[in-house]
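Every protein chain except one is present and positioned as in the full complex.
Let's turn to subunit A:
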Amino acid sequence: MIATESLSKRFPRVTALDRLSLDIGPGVTGLVGANGAGKSTMIKILLGLSPASEGRAEVLGLDVATKGAAIRERVGYMPEHDCLPPDVSATEFVVHMARMSGLPPAAARERTADTLRHVGLYEERYRPIGGYSTGMKQRVKLAQALVHDPQLVFLDEPTNGLDPVGRDEMLGLIRRIHTDFGISVLVTSHLLGELERTCDHVVVIDGGKLLRSSSTTDFTQTTTTLAIEVTDTDEHPDGTRAVRDALHARGVDVLDSGRGLPGSGHILLLTAQGEETYDLVRDVVADLGLGLVRMEQRRHHISEVFKDSDESTDAQRKEAVGHGG
């Protein structure tokens, strides 16, 4: 879908992108970085609107330097900032934007009605945008990026300014753009945490440099973490410790993470190696005569995965994840 080769962008004072080489396939890809890491610059270059200082990039197999117009016909773009005129209705606005993408008038109307419905705008689409909530405005922005049925959409910070519920809805919608609509997504965020639920692939950039590019499923699903909580009994006043010891005796090490969080003393985390681990835990707990309060799968947080990648920017990323939580 997207391929860059030592792509660089230098402004008189700053280097926004520094020899970035990427290869992004179909699916939902997260582009993560702190503010000013070069995410928006990258999107501008990929849309063929800003020439790269060095290197080359291809979108959908088209060179951004020469085929900008052809690329822009096939991709959608949702900007980070507000971009909606308040005095027109969502329908009129999106129809106009569909025509600006080259759709004939009748098709533009039909696609607008469809797209607005898919992003979850119903009766309110005939009212002027000025009266919309932030969540509704984000939906209109998303609709105008999807209305011409692109093969790929660039979503620049789509969850900005949304409350937790709105954020979850937006992330769910982004997921559906790929699974239901068959459109690939490149979504940027400065919050690492929220992308793990949504993306197939995460690219982390910092200071214009590629920090890491990996598939989220690689490390969040193959090694599932189990969280276990048990009751205490008279026989075992500290049930948690008893289970820990019993598991240790059977050769399963309990992970140390989760310390310092409230209630973490009662929760055991261990790595599931497959079906046997679940059976083992069940047997151990039953043998000890304890009650199993919970046994749930926990996906690794991407932050854990990146923890060992680069110490220098670690603090920054933790902060970002903290915001995301």
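Here, contacts are C-beta pairs under 8 Å (C-beta built on N, C-alpha and C of every residue); 3 or more make two chains touch, one makes a residue touch a chain; residues count from 1.
Everything that follows uses one rule, which is that contacts and distances are computed from a predicted model.
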Per UniProt, the name of the complex member that is left out, chosen from "ABC-2 type transport system permease protein", "DNA-directed RNA polymerase subunit alpha", "Integral membrane protein" or "Transglutaminase family protein": "Integral membrane protein"
Among A:Met1, A:Ala37 or A:Met97, the residue in touch with the chain that has been omitted: A:Met97
Candidate in contact with the missing chain, chosen from A:Gly25, A:Pro85 or A:Gly291: A:Pro85
Candidates A:Arg72, A:Arg167 or A:His190 - the one touching the absent chain: A:Arg72
Hidden-chain contact residue, picked from the options A:His118, A:Arg175, A:Lys209 or A:His266: A:His118
Subunit A, residues in touch with the chain not shown (by the definition above): 40, 43-44, 47, 49-50, 69-70, 72-73, 76-77, 79, 81-88, 92, 96-97, 99-104, 107, 111, 114, 118, 128, 144, 148-149, 176, 180-182
